[in-house]
Structures are given as structure tokens and as C-alpha cells.
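The complex appears here without one of its protein chains, the remainder shown in place.
In this document, chain identifiers A, B and C correspond to the written order of the chains, with residue numbering beginning at 1 in each.
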Amino acid sequence: MDLDFSAAEEAFRTEARDWLAARVPSVPLPSLETAEGFAAHREWEGTLFADRWSVVSWPEQFGGRGSSLLEWLIFEEEYYWAGAPGRVSQNGISLLAPTLFEHGTEEQCARVLPSMASGEVIWAQAWSEPEAGSDLASLRSAAVRTEGGWRVSGQKTWSSRAAFADRAFGLFRSDPDAGRPHLGLTYLMFPLDADGVTVRPLGRLDGKPAFAELFLDDVFVPDEDVIGEPGQGWPVAMSTSRNERGLTLRSPGRFTAAAGRLTELWRSGAEPGAAALRDRVADAVIRARAYQLFTYAHASRIAAGGSIGAESSLNKVFWSELDISLHETALDLLGPWGELSDEAGEAPAHGSWAEGHTFSLAGPIYAGTNEIQRDIIAERLLGLPKGRR
Amino acid sequence: MDLDFSAAEEAFRTEARDWLAARVPSVPLPSLETAEGFAAHREWEGTLFADRWSVVSWPEQFGGRGSSLLEWLIFEEEYYWAGAPGRVSQNGISLLAPTLFEHGTEEQCARVLPSMASGEVIWAQAWSEPEAGSDLASLRSAAVRTEGGWRVSGQKTWSSRAAFADRAFGLFRSDPDAGRPHLGLTYLMFPLDADGVTVRPLGRLDGKPAFAELFLDDVFVPDEDVIGEPGQGWPVAMSTSRNERGLTLRSPGRFTAAAGRLTELWRSGAEPGAAALRDRVADAVIRARAYQLFTYAHASRIAAGGSIGAESSLNKVFWSELDISLHETALDLLGPWGELSDEAGEAPAHGSWAEGHTFSLAGPIYAGTNEIQRDIIAERLLGLPKGRR
Amino acid sequence: MRFLLDDGQREFARTLNRMLGSAGTPGVVRSWAAGDHGPGRALWAGLAEAGVFALSVPEEYEGLGPLPVELAVAFTELGRHAVPGPLAEAAAVGTLLGRLGGDVAHAWLPQLASGKAVASLYVRSPGGSPYALDSDAADAVFVVDGAALGLARSHGPVQPSADPARRLARPLGEAVLVRGPAVVAAAAYAADVAALATAAQALGLGRALLERTVGYVRQRTQFGVAVGSFQAVKHRLADTLIALEFAQPLVYGAALALAADDPAAGREVAAAKVSACEAACAASRTALQLHGAVGYTEEYDLSLWIRKARPLRSAWGTPAACRARVLAAHGQR
Partner (left out) sequence: MRFLLDDGQREFARTLNRMLGSAGTPGVVRSWAAGDHGPGRALWAGLAEAGVFALSVPEEYEGLGPLPVELAVAFTELGRHAVPGPLAEAAAVGTLLGRLGGDVAHAWLPQLASGKAVASLYVRSPGGSPYALDSDAADAVFVVDGAALGLARSHGPVQPSADPARRLARPLGEAVLVRGPAVVAAAAYAADVAALATAAQALGLGRALLERTVGYVRQRTQFGVAVGSFQAVKHRLADTLIALEFAQPLVYGAALALAADDPAAGREVAAAKVSACEAACAASRTALQLHGAVGYTEEYDLSLWIRKARPLRSAWGTPAACRARVLAAHGQR
């Protein structure tokens, strides 16, 4: 058992650190949930891509470096410690790409992945519907077979990034008579500017259009944009969902870096109550470290040929609650400045604590609510009786 | 709206305070969960009774002063601030007595209450059975009709105080064919030294025999010891259970006094981490005050002719969690001395924090678990759908 | 002792609740947040007519007060309906000028009580907020700086708060009106009134969040059943109710202590402030979680309530400052 990085890994870390030190903007980009910020972040993706830092773990042919999972973790640590911009390509990279690697054709991979890696095409997810949030199997939006493809109609909602993105992916009911509700679904990709697609931006809690409603009226999707077999969309999507809950969405570097900044904030000690907040700061540091080590253990298991199943639900609950409590502690440490929105010119740290707080609040909701994760943990990891659900 | 005490109430407070100052033992009595302590506490009940302080809210004919609910609260505040002994008669006074006042005959009241008030007869409760804890309606111990009374058999458990008490009260299934499980139960009183009764003491978490198992083998209970109508034991008991969950079991004085002592402990500041514990101390003080004011509001409502229903579930959850967190904070403030059991000669404050902590741990379990209380709050106070239970 | 609202107080609450329930406050809040104070000023005028702003103004200045209990009653309703504006600040200005008396009281209090003028209040303190609330909407921003009471001449650029209905700005350059130790004493008492009013607002806010969430989980179905039938949901809502039910008596207790000029009033106010605000924050988190993505969506009106909780929590006494204050004074009975 060891926690040692090889010389090659250390060299990789140094290369990443040096590159980031030279390129990360000294003033944060505008929020990526605004039109202006979206464009700036798209450009940043191009900068990353140019030097093959946008998707380090992908094969070289698609713009990656074929890095190991551990190297990816190292890159992410450096990325967040450097205070680099949020990843506007994240939905594509962490949700769609793993699905394509597992279920896509060679043609699909070659067509979709490079432009995703470069930020040329930004992908939005289109999972939820008004009546299907946690209960994803009850989707209603329909795909009807037609010559050379499918005609798609229905409504999707809380589609992250869709306000400014180029294309989207999601599940559609292709066989309404398939019996059990999670049979008869098909996984499709489609352009957001296609005929019949209406995108209505939705403001998130702070008003920024971080997601959108999609109204689909007889949209044509060619066969080449179906991932996996028609009707097999549920198992195809579930592999994506495991990714979302598991390793790839919230890398530990995000939290270790944030905990480090929180400690600096606490040390600066503006707020008279800061002494009593000490334990909360310490807990953020400890939990970020725990999450990092937990992830190293998972990465080691995967490197040793193992796999991660329901354990990813442990991750989801842990990081989402850590993220909220870390940001709440920061706002408390900021005292009267903690109230400012990230758009306030005088907001501390360019509004990053405020923005991070708003973002953190969604953590226990998306990618499977924490209530559902706890059910999964209790039933699949502890073997307790299945409840109604 | 006011929080003012009348001149008579202030005089009552002064009288109680003076009496307590003169009589409360300067060194705490031995734990009332031991044989020696039980005897000492029984004697203390006699001392209280001699000057009519044991049951101030009862009518004078039974040894009380006919005090109002508010005066009772005043007495309890003084009692706990004075650091007076725990009440070994508590089960009888707070559970059986209210039932007798509501459902007992005159003869029963005259026979049972004065000796209860004096401590001459100490009562134990006999509710739970091995298979009927939270699910009290599933009781199995049986009462069979016989000439002039009932013959009772079965097993009761976690019977508080039964190891040393004189008599007990509980529910028995008198009509197994009554249909729904909470019909056909009868409320009985019986002596613990009767023929056919075997008392097996059970140690609580710290080993003290705070409760017992009762094995009942064809025990004769005369008709005069049935409370209410035979077969009506459930509604009769429920009025008792409301008392247990409501006002009378945990008077606010208990918590305001404990919070005051906790503040003194924090001020004494032995433990280096005490600064970071400040918020927990403050929360104990605040919550104790909230509980006191909440109780004053309830008392005012009752004085104005109102009644308390499912709201008592709010109380139960609140005081039981306050009690644990207050005592955990105290043990943390005590640092390395916090580990000592109350029986350690060197235990701080004569072991009262340790004893109080052990006692507090049972709070969320007995008198209806906090899980059940939360179900009640959600269903009866918030109108949420009834779940399986 | 009769620690219950009387019939008049209850009726006052019902009246405000009815009035605000039909005032379309979500639209008013959205306008206010956008810098259009017209609808908000109209709502304030209605509240003034109902007597809300007269509650902290003494009778000799055409007010009804000081009536801290009625103030708590009214502010609970203002919080329940997410009314925008410098509400606690207005109550505190009424208190401060009322206690000071003199020309400044005669000049301003009748206007404030009647709703003709809207005033905000800023108290300069080391480590305190650099911002006054809603300077751009107020006719006057009173500034307390040590023993000096003045009026701000202007204000800096508006800094948006996490609650967009709170418009923060630095007060700039003040004209001193009164100076002396009476200012210090009156300002301290007025700050307690502001804290009480904030606590009451938080209580009402929490009640509204709970009520809406209960309504939502009763009708929203997932997996074929109402979301509100899941025990985890039920228990979380039960905890929300418990916190609010035990904060409420602290709020009324603090109001009574202020009414009586009780020397312990400071700690009673601090206890009420921290409890009501923590309860409201927890209610806000619960409302967000149990509404799911719906609750995270700005265009659903619930967001207007959700975002108020944290700023109220730090206004007029952070939780840390309140807890310190409770212990500073505690010990003796």
C-alpha cells in the first residue's frame, strides 16, 4: 500500500502546473452561465485543447494524452489549485463521452469527440421532464420511427447549459408498449438549432440562465445519432449516470483547493466569530482530504481491474454535502460581505464564494437526489429491505 | 401578552426557594437507580411530602396544594436550580396519577394517591413487552376474567424502577377476539410482590438496575384495581401517554438549570478547545430558554381553556435532543475528565454530568421514539400522507 | 402571565396576511430587485395605512408605539409575504428618533409613521457591514457613527445581494443632525429593535417556506406516490416545523423584554435572532431540496423566499455575534 507518485507522474504534474501557471487568467472569466462568460469559457476550452489539456484521459486520436486515471486526478488537482476556469464542456466530457466510448460507433466517436474536446461544440444534457425528475424511468418525450431516423417530440427541462450550447443528448420513449417503464427508451443526440427545437432559457437560483426548457416538435434525428441499440436507452444511460455520480464529475482537487482557500480566509480572521468557526474550517479540510484519499483508493481499485458500482452513491452524498458546508462556512467567515452576490463589484474573491455557494446548493438535487442515493446505499450496500419507490 | 408572575406566584416562588435552600442535601444522594439510592430518594419524597411539596398541583386532600400549572412550573424551576434530588416517584406522579384523576374512581384515588405522594408506595410502569416496543398496540400479556377480578399472565420488560418499586400499572389483553389490536385491552394495577410475579432487574447502559423484566404467572388482580372500563385500556392509556410526551415529564426548569451549570462550566474554561465549543454552549442556553417559553405558551393556552394534542410530539423531540446535546457539550468541556463514570470518586460535579448523559441517551427512545414522534408531527400537524406504520 | 397573543393582535396578523396575500408580492419583489420601486412604495403605503410603520413611533409623534409585540406580529407577516424594502431599518429609525426626541423626531416621525417617507438606517461599526439597505429607494438614510446621528448625502453604486430584493450601497458623506451620549443609547436600543424585526421576518419567511413545501410534496408525485409520503421527506419537514415552533416564543419573549426595557433584553433578542434565522435558513434549504430543480429555478416564485433566508441571518447580528451576546449576559437567572 502506498500513496507515492511515480517519477513520470510527478513530471506530468510539473508540466501541468507550469502550463497552468502561464495560462490561467489572473482575473476570473465572467460567469459561464452568462452569454459573455460562456463565450469566454468556450475560448478557454480551445486554449486547453491546443496544448492537449482539455481531455487528458482520452486517447490521443481524439485530442487527449491517453493519461491514466491517476494522472487525470493529478491534472485536476493542479487545475483547481491554479484557480483555473470552470469547464463549460463538462456535460459532454463527463456524461456523453464515456457513453460514446462504451456504446458509440467508431464513426460517432470520430465525429463527436474532437469537436467536443476543442470546445467547438458544447453539449447539453436533456434528461429531465416536468413529470420525470427523480423518477427518470417515467419519461414521456417520444421518438417515432421514420425513414432513416426518428421524429422526436416532447418537452425536456432543467437542461444544463442548453441556453447557450450547440447540441444535446437524452432519452426518448421509442416503444410505448414495451411494458416496464424503463424499457423502450432510445438514446439520441440532436442539434439545438434543428428545425422544431425551441430553447427557452431558465434562470437558476441566482437568475443566471444555467439551464433551459427544450420544446421538441417533430424534430428529425438521423439513425447515425442514435447511441447503442434503439430501445436500449436505459442501460446505455445508466452507464452515463454512474459516471455522473462517480468519479468524474467532482474531482477531489476541487475540494482540496477550496478547503485550502477556506483556511486562508479563516487565517485572515476578519470576523470576530471566526474562533468559533474553527471547527467547521477544520472539518472542511479533513473532509476534502478524506474525499481525495477515498478517490485514490477507488482509482487504485480500478487500476487493479476492479469496478465501482453502488459505492458511487457514497461519493455523491459526501461531496455534495461537503461542498455546501464548505461554502456556507466561507460565507459565515466573510461576515457582512458574505451577503454579496457574485455579480457585486465589491464581492470578495471576485464573487467566487458566492458563485460556488449557489452552485453547491444544486449538488444534493441533480444526478440523483441525495434521498435516492441514501436509498441505494441502504438497499444495495447494506442489504436493507427495498422500500416503496 | 405578558410573562409576568403575580404577587402570589412570586410569593410561592420565594416560599419554594427558601424551603429548598434549607432542605436540599448539599452532597447529592446516591444514584436513585441503586438500592441504596432508591431508599434515600424514597426518604426525600417523604421530606417533600411532609411540607406538601411533593405534588404541588394535586388537590389538598391527596397531599397537594391545588397549585396552578404555572405554579407547578415555578416550583420545578426552583427545584432544579436548587440541584434537588431526582424524583423516584416520577412514574407514578406523571403517568399513573393523571390517569387516575381522569379515569379512576373516588375510592381508587383515595387509596392510591396519598401513599404515592408520600413515597410510601413507589410505582413502576409496565408497558413494553419484548415484541411490543414502539408498536404498543401489539401487546400479548393476557388478563382472563375470574371471580371478582382478573388472572394475569405474560411478560413485561423495560419496566422503569421496577427493580425496587412496590407496585406497577400497565395494559393487558383481556379480549383477544376484539378485532383491531388496540381494542380489548384493560388497564390494571398490581403489587410487584404478589403471588406469581417475578421481577428480574435489568441494567441500563451504565449497568444500574434502572428497569426490570416482569414475569407474570396467573397473578390475581381484583376488580378494584382496574382503571376505567375493562376493554377500554387503550384510550385510558393514551391519555397517560399524552402526559408522558407533553408537559409533565420534562419540566423546563430541568433544562434552564442545566444550561446555567453548563455556562459556568464553560466559563471555568479548563479545556483548550472551549472557545470553539462556545456556540454549542450558547445553543444549549438558547434552546433551554425556548423550551421554557414554549411551555409558558402551552400553560397559558391550557389556562385559557385550550388543550394540547399532537403538539406534545414537538416537545418530546425537542427536549430529548436538547438533553443529549447539552450533556455531550458538558462532557466535551470536561476534556479528559468527561470519560469518568458517575461512580468514579473523582468524577466532576459528583458525577452528575455523566449520570445525566446516560439518562439523556434514553430520551429519544422511550415515551414513543423520536421517529414515531416525527411521523406524528408530519401527519397530524402538517397533514402529510400517512405512511405504512 | 398570559403568554399568548390577544384577539386584537391575532386579528392584526390576519388582516395583514389577507392584505399581503392579495397584493401580488412576487411581482412587487421582482420590480424592486430591478430598481423599480413604484409598486413597492405603493405596498408600503398600504402597510402604513394598516399601522405597520407607526408601531415603533411614539404616540406624541403621531405613532401608535412603541409596541414591540405588535411589531413582531406585523413583521412575521411581512416576512411571510417576502415584502421588500428597509423594513427592520424603518422600525429601528422610528425607535431611534422616538427615543432621542427633539427636532429630528418632530421632523421625521410623523412622515415615517404615515408612510409618506421611507427611511433606512446604517450603523457604522468596526467589522460591521459597509452597506446600507435600499438607499436608492429610501427618502432618507440615517447614519449612526459613534455618538453622531446624521443623514447620508448620497450613496455608492448598488451592490447586489444574494437576495436581489436587497439593494446594498455604501452611504457617502453625512450631515450630522445630533451628537451626544443619548445617540449611543438610543442607537443600541434601536439596533435591538431591528434585530427583533429581522427575527420576526425570518420566522414568517420560514413559515411560508414550510407551508409551500408541504403543499408541493402533497401534490407532486414520483414513483407513483406523493413525494410527501416518503418518511425522509416527512421527517425533514417535521424538523423544520419544530425549529420554527420553538423560535416563535423566543421572538415574542424578546419583544416583551424590549417593551419592558428589561436589562436582559439584549440577550433575549440575540437568542430570538439566531433561532429564528437558523430556522428560516434550514427551512430554505429544505424547501429547495424537496422542490428539487423546481426550487432552484429563479422564475418560480419560491426562489424569492429561498434567497431571503441567508441575508436575514447575517443582518443586524450574525449568528456568531448573537451567540456571544447570549453568553456574555447569561449565568445569573
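Criterion: a residue touches a chain if its C-beta (ideal position, glycine included) is under 8 Å from a C-beta of that chain, and two chains touch if they have at least 3 such contacts.
What you see is a predicted model, and the numbers here were worked out from it, not measured in a lab.
Among the chains on display, the ones the left-out chain touches in the entire complex are A, B, C. The chain that is not drawn here is touched, among residues C:S56, C:Q231, C:Q289 or C:T318, by C:Q231. Shown as candidates are A:V317, A:A330, A:A354 or A:A367; the residue that touches the absent chain is A:V317.
Interface residues of chain C with the unshown chain, by the touch rule above, are 230-232, 235. Although one chain is not shown, part of chain A still touches it, namely residues 1-6, 9, 70, 81, 256, 260, 263-264, 266-267, 278-279, 281-283, 285-287, 289-291, 293-294, 296-297, 299-301, 303-304, 311, 314, 317-318, 371, 373-375, 377-379, 381-387.
The chain not shown here touches chain B at positions 128, 133-135, 138, 157-158, 202-207, 211, 270-274, 276-277, 331-332, 335-341, 343-347, 354, 357-358, 361-362, 364-366, 369-371, 374, 388-389.
In this text, only the chains that are shown with their structure count from here on.
We define each chain's centre as the mean of its Cα atoms; on that basis chain B and chain C are separated by 40 Å. Put simply, the C-alpha centre of chain A and that of chain C have 38 angstrom between them.
The multi-chain contact residues of chain C, meaning those touching 2 or more other chains, are 225, 230, 233, 319-320, 323-324.
Shared interface positions of chain B, defined as residues touching 2 or more other chains, are 278-279.
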